[in-house]
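A single protein chain has been removed from this complex, and every other one stays in its place.
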Amino acid sequence: MKPRIIGFLCEWCAARALENLAFCHPELPVGFQPFRINCTGSLELEVVIKALTEADGVLVAGCPPGECHFREGNLRAGLRLKALKRVLSALGEDLRRLRIIWLSSGEGERLGEEIHKFYRELSLEDRGS
Amino acid sequence: MRKIRLETVSRIEGALSLEIKVDSRDNLAGISWKTDLFRAFESLGVGRPLEEMPFLTARICGICAEAHHLASLQAAEEGLGISPPEGIRKIREAFGLISWLRDHLTVLLLFSGPDLESFPSPDSLSWLEKTGLWDLFLENRKHLRRMLEIVGGRGHLALGGIPGGWGKKISSEERKELGERNERVLLLARKTWELYWEKTVSQPFLWPVQSPLVALSPEGSEVLVLPPGKNKPLRFPLSRFYETLVESEEGSFLKRINLPPFGAYLVGPLARFYLFPSPDFPLSREAHQALKNIGEPDLSRASLFRAYEVLWAAERLKHLLPELPINHSLSFAPLKPVRKQGLGAFEAPRGLLLHHYTFDLDAVIKTVKIITPTAQNLGVISDCVPRFWPYWPLTEEKNLLFEIQRFIRTFDPCVPCMVHLLRNRSPRDSSPEKEGQRKIF
Amino acid sequence: MKVKIFFCECGGNISENLDLKALKKELTSSGTEIFQHPFLCSPEGQAFFEARILPGEGVLVGACSPHLHGPIFKELSEKRRAQAFHLVALREEAAWLGKKGAYRRAMGLLKGALRALSYYRAPVLKKFPVTEGLLVIGGGIAGLSAALKAAEKGLPVYLVEREPFFGGKAVFLDRLYPRLECASCLVSPRLSALIQQENLHLFPLTHVFEVKGRPGAYEVTLEERPRYVDSERCHGCGECLRVCPVNPPAITMDPPHPVPRAPVIHAARCLHFRGESCSRCKEVCTRKAIRFEQTPRLHRLKVGGIIVATGFRPYPAEKIPYYGYKRLPGVITLWDLERMFTRQENIYGFNGESPRRVAVIHCVGSRDRRHLPYCSEICCSLALKAGILLRERLSAEVYHFYLDLRLKTPEGEGLLRRAKEEGIQFIRGQVAEISEVPLTPEDEGRLTLLAEDTLGSEQRVWAVDLVVLVPGFVPETGSEEMASLLRLCPDRFGFFSPREEKTAPVETLRKGIWIAGAASGPKDLSESVLSGEAAALEALLFLETPSFWAETDWIEWEDRRCGRCWLCVEVCPFKALHIDLERLKVEETLCCGCGLCASACPSGALRMKPFPREAHLQSLEVLFGET
Partner (left out) sequence: MKIAVHNLLSCGGCDPVFFLEESPEFFRKAEVIFWNKVKDETLKVFRKIPDQGIEIGFLCGAVKSPEHEEVVRLFRRKCRTVVAVGACALWGGIPGLLWIRKEGPRPLSSLVVPDLSIPGCPPEGSTWTVYLQGLLSGRPPGPSEEPVCQECPRDRHPFRLSDFKRFPETEPESRGCYLSLGVFCAGAVTQKGCGARCLRAGYPCLGCYGPPAGLTARGERLLSAMVSALVPQKATEALKNWRDPAGSLYRFDLATHPLVRKGKCGRSD
C-alpha cells in the first residue's frame, strides 16, 4: 500500500497556506491528500478516527491561537484533539500518527516543511512516497 | 482407554464441556473440563475507577451479580476507610437476601429440579409444568425482579451501591410493596422446601463430605472453619483467612485454592448450615431442626439445604423490611483511599465470595483478585470425583454422564464466576488451535 | 441527483500538470458528465458554464482556489437553480503540488467531492427586516468620522464614548505628521460638527452593557456613568475649575476642545464624595449645573448596525523594566509628550530642568517576541515629528534610536531631511538600558543610556536629560470584552479581524457589525478617518435597505435525537442558540455556520449544512477505497 497522509486543512488559514505554497510549485509527497474543512472546530473526532483508521498519518492544521475566524474553533479543536490523544494512548495507539499544527495563511513554506517532516518521522519515505 | 465426551454440562450457569478418560478396567484415568468462558475480569478491572467496580464486577456473573456487587462495594469501602451507616447496611442486606431468593429458587426449580426425577430427566420447563409450580414460580420471579428494582434500581444485574452509600431511595409505598411481594415469595419458599424435603429425604445417603466447611461469620468480620469430625469451628479474622489461602497450579490453567493445613474446603449452603446458629423464625427453625436430625453433611442433599435457605431468607427479609430507611439521604465516600487495598467478603448463594483490590492514591484499580465460591469448591469436586467414581453406573454412557452432571450440579457451580480459576494467559503462549479453550482440570 | 463536472484548464496551469483526459475517462465511467474549458472564469467560460447547468442538478467545479472565483460559479449555479454546488481547488491542491502525486490527489478530491455532493443540503435564503439606527462604539477620530457621515445622511446615530470627552487620542496631538500642521485646527471642526448634528446622539462616560438581537435589529443597553455636571445647563465658563481645592483637581475639562463643553467631576478625588462638606464648585456655578445627586443611567436602544471603533493604546512601556518608565524621572512616552505640548506645559528632564539632550527611542516593545512581535508602522512618523518639535522648541540635541525607519507618505522623506539638517542624530540600534547612574562625574543629574549602534557595530553610551519612549500600538483596554459582547474575532494580538483583510477591510464576519480605526490594527489619523468613513458607507448601504437576504439555516436540529443537555447553547461562540420551551432555536442571523455546536453535540442532534458529518466520512471512505 502506498503511504497516505490526510491533511485536514482549515479553510481560513492552512488551506490558504497550501495555496500560497502551491504558487511555488513544490514537490509534496505523493500520498499527501489535502482535505478542506470549514474550521478545525467543526472537525468531528469521528472523522479524525476514520482517517486514522485508514491512513498512515493524519495532520490537522488550524489557525494560530487567538486567530480563529470563528472566535474559538481552533481552541476547541486543540483541546479535543489533545483529549483524543489521551484516549488513543490509552488504546495503545501510535500517537505519532496524529499531528496537530497551527499556522496562519502566510506560512505556506512551513506547511510544506511540516508535511515533509511528518513523512520522515513516520518513515513513510521508504515506502515510496 | 476410552474417552467419554460431553459437550455441554447442562443446567448450570455457564458453558462447560467434559472429557473423561476410562481405562480398560473401567477405572477413572482422568477427567478434564473445558470452557471458553474466560473473560479475564481480573485483568479487565485494572485501570478502572474504584467506584465503578461494583457495577463492572456484577457483570462477572448473570445469576449472582448482586453478590459480586456487594462484595465489591465492601472491598472499595475498606480501601476508602469508610463504613456505611446502619440504614444503608440494612438496605444492602435486603438487596442481598432478595438476590439469594431469586438465585436459589432459580437453581432449585430450573437447574436441579429435574434431578429430583430419575434418568432420563425432563427439561426444566416441562418439569415445572408437571410439578404445577410454573405459574407460582414465574409469578414470584416477577415479584423478585420488582423487589430488586425497588431496592437496587434495576431488576436484573445489580445496581444501587455507591461506595459509602446507596443510590436508590425507597419510598414508603415501595417498602410496603416489598412486604406484600415478599409474602408471596414466602409461599413459594414453603412449597419449594416441602417439595425438596419430600423428594430428597427418602433418598439414600450418598456422598459424605470429608472436607472442612467454610463460611463467613454472620456479622461478616470473621471466617469460620469447621474441620471434618469437629463440632466447634475455628475462627479466622477475614484478612488472615484471605492471606492464608494458597493457590496452586493444577493442570495447565487451573488454580486450586487450599486452606493450609486442611487443603481443599467446601463453601456454600451445606457449610453455612453447620456453621451458622439456628434461626429464630418459625418456619425456618422447624426446617433447621428437621435437617439437623438427618445426620452428617451429605453432598447429595445439598439442594435441600438450599431450599432451607430460601425459607430462611424470606423470613429474614420479612423481619428486615420494616426496618429499611425511607428516602434515606444520599452520601458518597470521598475517593481518597486510606489504604492501598481493600478486601470484601459476602456469603453469596453459592458460598463465600471474596473481592480483593489494590489501587493507587486516586482510587484507580491496580490489581484485582476475585475468589468465587465455585473456585473454592473446585478442589473438593476434583477430590471427590475419584472417590465417588466406583458408585457411578459405568455401563451406560448416557446414564453415567447424567450422574456425573448431577454430582457436579450439587455444587451449583457457576462457570462465568470461575474467573479466578484461570491464569491470565498472555497471547503469546496461546496455540492457535486451542485459542479460547481453557482446560480446567 | 445528476452531477455535472466542470474542469478548468486554467490556461494550461491545470491541464499541463494534470492528466485531465485520464481523470475524465475514469470519472465518466461512473456515469458523470464532464465538461472542460480553457478558462472557466473568463466571460466566455462563465457563459459556457451557465449554459450547461440544468435546474435540480449538482455542480462540481474543478478549478482554482474557492476564494478566487468560487462565489461567481456558485452564484451562476444558483441562478440556474442547481441543487448542489461544490468546488475543488484542482490547481492549488493537485496540479501545483508536484506532478508525481497530482493525479492521485485530484482523484481523491474529485471522488470525495462527488460523494459529498450527495449529502449536500442547501442553506436557506431568508429575508430579514432592518431597523435604521446605528451604534458607534468609540468616540475617537474614526468613530466620530463614521458617526458624522452616517448622521449627515440622516441616520439616527448613537455615539458611545467611555471617556468624559469625545475626540479620543487625536485631541491630545499637538502637530500632525508630516507637515507639522496644527492638529486641533483640523480635528476641532469635526468635534464641533458633532454637536451640530441633530441625528447624532452623544453618550459620553458610557459603556456598552449588553447587546442582544440580530443584525438589522440589535437591542443595546448602554450604561452612562454620572458626570455630576448637567451638560445641558453648563456653558463651559470654567469658573468651577478654578475653585476646586484638590490637587489634581477633582473637576476637570482636560482637552483643548472639550466636547461636550462641560466639566466632569471625578468622584474618587472629590471632597464632597469623600464625606467632606465641600461644594465650592456648586456655589460658584451661576448656571446651577453641578449635580452631585446624579446616578448611573441605563439607555436602551434599537439599532440596525454597529460600528466598532474602540481604538488602540500605546503599549505599556513599564512592562519593559530596563527603560525605567514610571520609575525614573525624565523617562516619558511620546503620548505624555504630546499631552504636554497640547497643554503647553513645561517639559523637564531628569534633573528637573529643561532638557538639553533628548533621546527618542523607537520601537518600544515593537518587533520584539517578548512584547509585540509586529511593527506598528505609525510610530516612526510620530517619533520623527516629536523629535523635530523638541529640537525646534527646546533647542535640545535630539538623538533617535531606531531599528528601521518606516516613514509614510511622499512628504515623509522631506521631513527626515529637515530633521537631519537641523542636526538631529539617528542611531540605528537597540537601547539596552537606561539608568540613573551618571556616566562620568560631569554627567551628574543626567540619565545614562546604553545602546548598540548596529551601523557602527559597537556599544555606546550617552548621557541624556530626557528620554521619549515611542511604544507600539496595542488594542485599547476593554476591546476583549467588546469582542465577547459582540462575538467578534480578534486576531492573536487582540485587534479585530476584518472579514477579508484586503477586500473587505471594515466588514466583520458578523453581518451588521463593522470595524473602524485602529481597533483593527495600527492606523494613523488619516487612515482612521478613512476607515471610519468606509465603515459608515457600509453601514449606510446596509441600514438604508429595509431588509436583507441572507443564507441561513446552517444548522439542523433533530428534536428526537436531542438529549437537551444544552451544551450547544453554551458552546456557540456567537450566542446564536437559545432554548425556547425545551426546543432549540437558532437565531439565523447570528449563526455563522462554524459548526462548533454540531461537533460538540453528543447525541448527534445537530448537523451542519451544506455538508454534514456523513459527507466528510463518506468522502474519506471513497478516498481510501478508490484512490
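We just call them A, B and C in the order they show up, numbering each chain from 1.
The rule we apply is simple: a contact is a pair of C-beta atoms (placed from the backbone, for glycine too) under 8 Å apart; a residue touches a chain by one contact, two chains touch by 3 or more.
Since we're looking at a predicted model, the values are computed, not measured.
K.L.:
Going by the stated contact criterion, tell me the shown chains that border the hidden chain.
P.N.:
Displayed chains contacted by the hidden chain, ordered by label: A, B, C.
K.L.:
Using the touch definition up top, pick the residue from B:G167, B:P218, B:P237 or B:G295 that touches the left-out chain.
P.N.:
B:G167
K.L.:
Hey, which of A:I37, A:L84 or A:I101 is the one touching the hidden chain?
P.N.:
Once the missing chain is taken into account, the touching residue is A:L84.
K.L.:
Mind pulling the chain A residues that touch the left-out chain?
P.N.:
Chain A touches the chain not shown through residues 44-46, 48-50, 52-54, 72, 75-76, 79-80, 82-84, 86-88, 90-93.
K.L.:
Can you list, in ascending order, the chain B residues touching the missing chain?
P.N.:
Residues of chain B in touch with the missing chain: 6-15, 36-41, 43-44, 47-49, 51-52, 55-56, 59-63, 65, 106, 110-111, 114, 120-121, 123-125, 129, 134-135, 138-139, 141-142, 145, 149, 152-157, 159-160, 162-169, 329-335, 362, 364, 402, 405, 416, 426-428, 433, 435-437.
K.L.:
What residues on chain C make contact with the chain left out of this view?
P.N.:
Missing-chain contacts on chain C: residues 558, 560-567, 569-571, 579, 596, 599-604, 617.
The criterion applied here is as follows: only the chains that are shown with their structure count from here on.
K.L.:
Please identify each chain that touches chain B as well as chain C.
P.N.:
Touching chain B and chain C alike: no chains returned.
K.L.:
Using only alpha carbons, which chain's centroid is the nearest to the whole structure's centroid?
P.N.:
A
K.L.:
By raw count of C-beta pairs in contact, what's the busiest chain pair here?
P.N.:
Greatest count of contact pairs is found between chains A-C.
K.L.:
I'd like the Å distance between the centres of chain B and chain C, where a centre is the mean of that chain's Cα atoms.
P.N.:
Once rounded, the distance between the two centres reads 73 Å.
K.L.:
List the centre-to-centre spacing of chain A and chain C in whole Å, with centres computed as mean CA coordinates.
P.N.:
Centre-to-centre distance between chain A and chain C: 29 Å.
K.L.:
Averaged over CA atoms, how far is the centre of chain A from the centre of chain B? Could you give it in whole Å?
P.N.:
55
K.L.:
Two-or-more-chain contact residues of chain B, please, as numbers and ranges.
P.N.:
Not one residue in chain B touches at least two other chains.
K.L.:
Among the residues of chain A, which are close enough to touch at least two other chains?
P.N.:
Correct list: empty.
K.L.:
Could you list, by residue number, the parts of chain C that touch chain A in their complex?
P.N.:
Residues of chain C touching chain A: 65, 67, 89, 91-93, 96-98, 100-101, 104-105, 108-109, 112, 483, 487-494, 497, 509, 571, 573-574, 592-596, 598-600, 608, 613, 616-617, 619-621, 623-624.
K.L.:
Using the touch definition up top, name the residues of chain A that touch chain C in the complex.
P.N.:
Residues 4, 6, 15-16, 18-19, 21-23, 25-39, 41-47, 50-51, 54-55, 64-73, 76, 80.
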